[in-house]
Structure formats: structure tokens, C-alpha cells
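Everything on this sheet refers to the single structure shown next.
With one protein chain held back, the other chains of the complex are shown just where they sit.
On to subunit A.
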Amino acid sequence: MKFCTVKQYFDDENNNNVTNGIATTVIPLPNKHLKIKANNKEMEQYEQELLRNVMPQELTKLILAANYLNFKEALDFFCRTVANAIQNKSVDYVRKFFGLESDFEPGEEEKLCKEFAWSFEGVDED
């Protein structure tokens, strides 16, 4: 059931969403999940290990792979990881991270920053 899209992937030779390197990381996950599903702590440790060796740029490819394979647990895990990584970052950092540029009028952004000034406390330096 988890692997129906994987067959499609192997059949589709010009697939840009999932490269071979990523496939070796994402695809073994279901087996591991099934084996240690009962033990949350072990799963957490395994997931931390996995990500220690992954560069931030790779993370986006992992997310795309998990999304394409419709692999919900991996997608949840990767999204949580990204959320944890960015939760204390500045507005500029997050814009760069998602490739966005501000589309606010000049005065508007300032107004918002003032209104939510308390949420800027304790933010990581860029």
C-alpha cells in the first residue's frame, strides 16, 4: 500500500522528483517504521541520526520525494523538522528559505512589525 507510487517511479524513467540518492534514504523508512513503530523514543533517535547527515538543501528534495511517494509519516517528519529549524528564525531568513520576496507596501510591513513586536523577542541572529 505504501509502495504503489514507487512502482510508478521505477516505470517512469524521466522522473525528476526523486533522484537515486534520495530514494536510498526515503524508501527504507517504511520498513524501519514498521519495525520500531511501538517505540516512539527509538523512532525519534533514528530520525535524528538520519537528519544529522543531511544538508538543508537536501531536505527540500526529501520533502518532495516523500510528497511524491505519498508517504505521510516521512512527510510529517520532514515538515516537523523544517518547522523546528525555522521557528526561531527572522523574517528575512524565512523569506530566503522559501524563496519569497516581500510584497507589502512600504508602510504596511512596518505597521505589522510594530503590532506583533513581542513575537520578535528572542529571535536567532541571522
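Keep in mind that, in the parts below, a residue touches a chain if its C-beta (ideal position, glycine included) is under 8 Å from a C-beta of that chain, and two chains touch if they have at least 3 such contacts; residues count from 1.
By definition in this document, contacts and distances are computed from a predicted model.
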One chain of this complex is not shown here; going by its UniProt record, which of these names is it: "F-box domain-containing protein", "ER membrane protein complex subunit 1", "Origin recognition complex subunit 3" or "Nicolin 1"? "F-box domain-containing protein"
Kindly note down the residues of subunit A that lie in touch with the hidden chain. 56-57, 59-60, 63-64, 67, 75-76, 79-80, 82-83, 86-88, 91, 94-105, 108-109, 111-113, 115-116, 118-120, 122-123
